[in-house]
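Take a look at the structure below.
A single protein chain has been omitted from the complex, and every remaining protein chain is retained in its original position.
For reference, chains read A, B and C in written order, and residue numbers begin at 1 within each chain.
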Amino acid sequence: MRILFLGDVMGRAGRRAIVERLAPLRARLKADLVVVNAENASGGRGCTAGHAQLLLESGADCLTLGDHAFDQKDMMAFIDREPRIVRPLNFAKEAPGRGSTIVSDARGRKLLVTQALGQVFMSRPYDDPFSALDAVLRAHPPGGMIQACLVDIHAEATSEKMATGHFCDGRASAVVGTHTHVPTSDAQILSRGTAYQSDAGMCGDYDSVIGMDKAEPLRRFITGMGRDRFTPAEGEATLSGTLVVTDDRTGLATAVEPVRDGGRLSQTHPA
Amino acid sequence: MRILFLGDVMGRAGRRAIVERLAPLRARLKADLVVVNAENASGGRGCTAGHAQLLLESGADCLTLGDHAFDQKDMMAFIDREPRIVRPLNFAKEAPGRGSTIVSDARGRKLLVTQALGQVFMSRPYDDPFSALDAVLRAHPPGGMIQACLVDIHAEATSEKMATGHFCDGRASAVVGTHTHVPTSDAQILSRGTAYQSDAGMCGDYDSVIGMDKAEPLRRFITGMGRDRFTPAEGEATLSGTLVVTDDRTGLATAVEPVRDGGRLSQTHPA
Amino acid sequence: MRILFLGDVMGRAGRRAIVERLAPLRARLKADLVVVNAENASGGRGCTAGHAQLLLESGADCLTLGDHAFDQKDMMAFIDREPRIVRPLNFAKEAPGRGSTIVSDARGRKLLVTQALGQVFMSRPYDDPFSALDAVLRAHPPGGMIQACLVDIHAEATSEKMATGHFCDGRASAVVGTHTHVPTSDAQILSRGTAYQSDAGMCGDYDSVIGMDKAEPLRRFITGMGRDRFTPAEGEATLSGTLVVTDDRTGLATAVEPVRDGGRLSQTHPA
Partner (left out) sequence: MRILFLGDVMGRAGRRAIVERLAPLRARLKADLVVVNAENASGGRGCTAGHAQLLLESGADCLTLGDHAFDQKDMMAFIDREPRIVRPLNFAKEAPGRGSTIVSDARGRKLLVTQALGQVFMSRPYDDPFSALDAVLRAHPPGGMIQACLVDIHAEATSEKMATGHFCDGRASAVVGTHTHVPTSDAQILSRGTAYQSDAGMCGDYDSVIGMDKAEPLRRFITGMGRDRFTPAEGEATLSGTLVVTDDRTGLATAVEPVRDGGRLSQTHPA
């Protein structure tokens, strides 16, 4: 299966890039399924029900969220009605929605999508992601009822992300990070067959501070005092992510390559 | 000028890669000057005087350090005798050594090298890096006594790194990050001419947890309890960094491209 | 029931004060049961099996631990053999030992002792303490099989500690904090009958930096660089804690007062 995973969609610039360019990108890459991280789709903070529907209608088969999962309050009700949206497994015991879901491609092949939040350097504390992922992966062994499994590790620290990759190695098709909004160039297949990339990067304007207009973040770093709200930068977004190719029989990866389409970053489209 | 910057050298595997492969890499890339981050060269924690000399003899013209600058105690005396080593500008008021230095290439062209520590998510608190960099950059305007200026922003948070890039934009030839040990693929020239890449990546074994052998970090993440010391992974290292090409007259960048040589990561060598 | 709870025993000075002064203090306060936090009893880091036995022989009926629970490796085996030692409920899923225990006084009255780690500002991440405490308190309602219940909330942030107090209010006899090593003077009975004090303070030398000899912590704060190991201060310790009086029928508190005995702090012994 060919799985395209795109990182954090950042505000209007990110949504516009998805609406206008995801369909041709999907066709070009012959992706069977597309998973998109939507935690910053609405003004950079969370994702409204309306924007979630827009992303799903534009070619995403599944959305993941993150620490900003419920910043837009209507997501709290919407997520229980839309099985194609995943929030972190370890967000909070009382959180609505689900921490994993299964989506099918046009040929009926099944992909398990799950997400965990890291604990290191995060703004709020979360429960242990390793035991949470362990339970999900044990329930869905590769080569069983599902053909592939994608883990979105939404975390800050590269140490925790790499540890998650090794922890899931041989048990998931791919472990790809999100949250830092910067793509990494460490895509590789780990020793037991799991594809890994520390961060998918964001779908947003890279002439910015992690997708936000530069002025206010710079003011706060330099003066220690804020003045205005953060607003997403409005320049053309780069669609940034990873293409993972899996073996339907083993559920393991046979290839992994970064994808960068449009905007300021160097462009790369896997063959 | 063609400046090669390589990220955190990680233990024996990283040192060996520098000793064996930096000279041919330097020749292949026609680099005029080579700067190497050495903060993890000795067992992953700091850099001894002996290892610093080894790196300098192997083709590095200048070394930067980081939060681990003085983990090896003999560096505290050695740094005052070796002007080619830079420690962070904002390490501590009482720290030995210098926060910036000037090195010259074979044709006598001068490169200012400086380093600042980020404040966000770092293990210890440090003073404001923005005002520290401001003072250094004001004292060395581009197109003046120096031909180029490289800023190593040693930080965890992508937001702080990108803000540092914009803060130095038009005033430095390049701002390149270190510390996360994972290379990023966001190399670009910012709007006023400064080359930028969020992280150079490490010179280390990428079958690891940020360069450390996987077993002990995984044990600590999974059980919450440690048993052994961390030791660097011993597999073949990828030399990971950035090539920046600058205009000697303006001091600004004309090209920036990632470099990855050897080891597990996908290989890339700028033309 | 009259329950004496003493905070973190700090190194040799703390142990000596327990050995020499706990018995007369216990008699003076007519305490029916004594619970002592032992996480720093051995060199300031953890508690050996031998030191745990010493504290139990000196008049403690039950020991709690903390984030340093297993810094002394022999505790990992010992804790499974000694039912009077409690480690945090939410230390790690794979930790040995128990997160709550029941001890009986001379008249057979039962006290449940439990401990949770806070998440805010802690050196490592831990799972949610609120749901962990909820499960224990639901299983042991006041006025049921036990006569009283003491919660040791081992945490840094006063906000999280006060929230824990209110969360347990009416369900525990007392919620008393540990970990900061400084006693607080906010002892009160909350609105539904639970005694509360943000921190019991340490049993250690208060001419120190949280019980450690001043020189090395000061060096690190001032220079950013360490030189020696931390070692506990050796001056006379203050036994610092809280006396809680409970109603055996309701399990709620009828009085709560701080206790400070010996050493440098102002002395207070409840009537």
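One rule holds for everything that comes next: a residue touches a chain if its C-beta (ideal position, glycine included) is under 8 Å from a C-beta of that chain, and two chains touch if they have at least 3 such contacts.
Worth saying up front: this structure is predicted, and the values here are computed from it rather than measured.
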Omitted chain's touching partners, listed by label: A, B, C
Hidden partner chain, touching residue among C:V36, C:A174, C:A195 or C:I210: C:I210
Residue, one of B:Q53, B:S131, B:T254 or B:Q267, that touches the chain absent here: B:S131
Identified contact with the non-displayed chain, of A:F78, A:F91 or A:F130: A:F91
Touching residues on chain A - with respect to the absent chain: 70, 76, 91-92, 94-95, 124, 126, 222-225
Chain C residues that touch the omitted chain in the full complex: 121, 130-131, 156-160, 162-163, 166-167, 180-188, 190-191, 198-199, 201, 206-210, 214, 217-218, 221-222, 258, 260, 264-266, 268
Residues of chain B in contact with the chain not shown: 92-93, 119-120, 125-128, 131
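Criterion: only the chains that are shown with their structure count from here on.
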Chains most often in contact, by C-beta pairs: A-B
Between chain B and chain C, centroid-to-centroid distance (C-alpha), Å: 45
Whole-Å gap separating chain A and chain B, where each centre is the average of the chain's CA atoms: 29
Residues within chain B bordering two or more other chains: 222
